[in-house]
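Note that this complex is displayed minus one protein chain, with the remaining chains in position.
For reference, chains read A, B and C in written order, and residue numbers begin at 1 within each chain.
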């Protein structure tokens, strides 16, 4: 009810703030027998970590996870899995500014309106720090998807400000392309179009120097997802994926497939035509596919076996080192200048977080499919 | 788990298909003592009804609701409220085409992949007919919001194809403007910009004559919503609203406030500045507001007291009277030509449905706020 | 949240009162492809029906179910299944007594305290009439259990007042024994011990003549349930079964296996010893069983493959035709004498209701097992 849980069959519950003891996630419903260690979680945590490149915040949070329970002798046991990430970089500082003023674009005001009390240190629960445990949970979901379905979830940046990447085939983007440029150097901005990546870095450095920040768009592609996942009415998989991404801080819009572009099309231009496939779909479905993928892999809220493609619009970081007008908690006009180290652009670090949320939704719907539709020997058409 | 429920404190559960006995919704959590009759539901049902204007489908479904339970002597009792809408227009016809072929853009293929069985008559559970009971439930939510908060939810069409409405102040659009043109005639397309409305009708008639269909964008504005509703992490109110709209058939994207436009902005351009308000906000909060509303009334996933503004992209109707290539359920190439009467554009009829979903989310979060944050003296008997 | 839903993967949501349009249940999560018709539901509905024998209430409610959705061409489709049972016997009568007085043992007072408004006709939502749709849903659960697991759920009366049945082997009681006496005549009281059954009927007729009522105990045995169902902590299967039975009107206690008798035992007397089994358990588990079944088929909240045995204590009907002191809704002393036709003993009719609740819990946990632990080919030890 208070919204700190997400998912049903694969369900995560989180707690934690920017400051205090740390952030924790309990994952409920993990199938037993999956090999898992802290090292499996660290990979994506490192992709989200502050200080990973010159274009992100330089805070120092090693984000080392501890698996408290649910794993025995290197495998999941099926019981609830808890992961703790301690807060480390809690340098003692003066929060009097944030305490008595409302930061523009932040949740300070709305938290006070809701609760009448607010942990003002670093944004408290509204800090994006809570996404670290989402990433840890997402790593578990990814392992599950990989193991049971051979599915893969890859995110990347497609827009920063006015710089747009050219992505021909989203489903072919590899993690390697996202993490490394063709010359082998780190792809700081996580855009698989090298030219665009270069311009995006420039744009980010520009705003950083100006004491400002910049927005963009992240895209996530999930491949190898079998046809048939998702529920027909409220829990359409597009709806759950949309909620998953909109639950991230700073995301202001979500679309899948052709997205808002559909408004401009006629039905005859928008419909993807079904055609015979040369081999069974990724999910072992009938040898049927669509010629195009304007539908982003989902029809009627249920996967079609085509790649799932989603995009999320991410607003520019609200915390700015330049002075902004605002009011005190008493409603008096004042100004505020954010101290501390913030990301000039959220996009590079949101990539693994967006992947995690998509993976969690897919894992959840895969388990849900098994509950209702799974038979102990698969129906013929679903045989892997 | 199978996704036929939505909401938590104000929770709806639905069943029903295009054909068969009818559609039913059970609403759980309705506060006791709210005056309610079938007539209250009929208003919005008539706005969603087929056959209401020349630009929508001409099927004949009177959509008369029956309240089965939960209302006594004209008031809600607090017990679960069931509403039944019988299916009427079930003319016997030959479904052999739909039975053996997959309609492009529809859920036929994905339903078969999921369940291995499919009620092919009119799309079965994937038919937009299920939205009728959403509208009925939404009417209850609207009454609750109006009664307890003075909140108002109004939707309207802002784009059809390339025709875009000019809306200066979304929060000032009235139901009257949505339903009637300045000359008093019915506003068939539900666009409050009369010039755009006229062009939209033209565009729709054009595609209808061409045996085609067209997409668009619907916007919903909720006003009078107090600051403080929504949950800080997964159940951010933007996330629940996003899911609500994405759970509607044909919706391919959702954004709030400035939406995807945020990608192009710098933080200094995107942040809405807090300023003293000349009077307490709608929720009785401190006399603080924002100068602008790029944040669409939500910060950190919690309402700010500013109007809530959302938009959803709606794809063109997939059913087309012209011939489209497709495959049979066995994967053989064929063509299909949708018989029957379909909307050339879904936008005019989706307006009350989108309003309903927004109202349900707001009602839910209002009750959730009361559960956790509401303070009050001990329960006492309420007077009629 | 308002408690009109039960179960998670197999989930029922109900609405309806004693009077008004009828009672409805929406069942969510039913696997697709199960043959189902109204006739399947009628069998158990007839066992719960008023007027079925001289020792139950003589009200006339045919309780004919209508499947509104979720079934197509005689099979479940996997979409939400709605069943409507209309109220028939709503003879117009004078409710002024019930309206202004609180019936002892009934929910009138507590409903007023909770909601401040009350549908006083026949108890409204607190009427046991709501259990009709539980029975309909239970019939669906039973079909699912029978089909996928070969499990069987049988209930029967083991105590009425001081008359106790002698049941040697609960797991061997057949539906036939519950419904028919050895001479083929109807077993009105549903006690499979014919001597006890006779005495129970006498006891019930005695209290009926005295204008009084009498309590008792119902037992439910579920056989053929595989080992491994249930969750380790809060959703222990004993806990969910206990809740299921305690959610029934008039049930004041629940126990399983040796139940309250465990308080008197030493560990060495209470533990059931594991022994090799001569053949794989009912669930295809390892060839291990227990010598005795004091644990009622559940250890650590998870089934062991032994029969599940539960008992529920049922209080005597609160409505009495003799005069009882009470107060008016204003708190003034008065007396009340229940008019209308009531069961002198609830036990005979509660049997199918208790079975239904047990079946629903088992079906739910079976689907939940599949979600988390089911692999597309079962682990060796679980092979059927």
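What we mean here is this: a residue touches a chain if its C-beta (ideal position, glycine included) is under 8 Å from a C-beta of that chain, and two chains touch if they have at least 3 such contacts.
Everything numeric in this text was worked out from a predicted model, so none of it was measured.
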{"item": "Which displayed chains the hidden chain touches across the whole complex", "value": "A, B, C"}
{"item": "Among B:78, B:242 or B:352, the residue in touch with the chain that has been omitted", "value": "B:78"}
{"item": "Selected from A:119, A:171 or A:205 as touching the chain missing from the view", "value": "A:119"}
{"item": "Interface with the unshown chain - residue positions in chain A", "value": "1-5, 8-9, 11, 13-17, 20-24, 26, 28-30, 32-33, 66-70, 72, 75, 77-82, 84, 112-119, 121, 124-125, 367"}
{"item": "Chain C, residues in touch with the chain not shown (by the definition above)", "value": "1-6, 8-9, 14, 102, 104-107, 109-116, 125-126, 130, 159-162, 207, 210, 212-217, 226-236, 238-240, 242-244, 246-247, 249, 251-277, 283, 285-288, 295-296, 298-305, 313-320, 322, 324-327, 329-333, 368-369, 371-373, 379, 381-382"}
{"item": "Footprint left on chain B by the chain that the document does not show", "value": "1, 8-9, 29-32, 78-80, 149, 226-229, 232-233, 282-286, 367-382"}
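Convention: only the chains that are shown with their structure count from here on.
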{"item": "Chain pair, most C-beta pairs within the contact cut-off", "value": "A-B"}
{"item": "Far-end chain from chain C, centres as C-alpha averages", "value": "A"}
{"item": "Whole-Å gap between the CA centroids of chain A and chain C", "value": "45"}
{"item": "Whole-Å gap separating chain A and chain B, where each centre is the average of the chain's CA atoms", "value": "26"}
{"item": "Distance between chain centroids, defined by C-alpha means - chain B, chain C (Å)", "value": "39"}
{"item": "In chain B, residues with contacts to at least two other chains", "value": "1-5, 8-9, 14, 114-116, 125"}
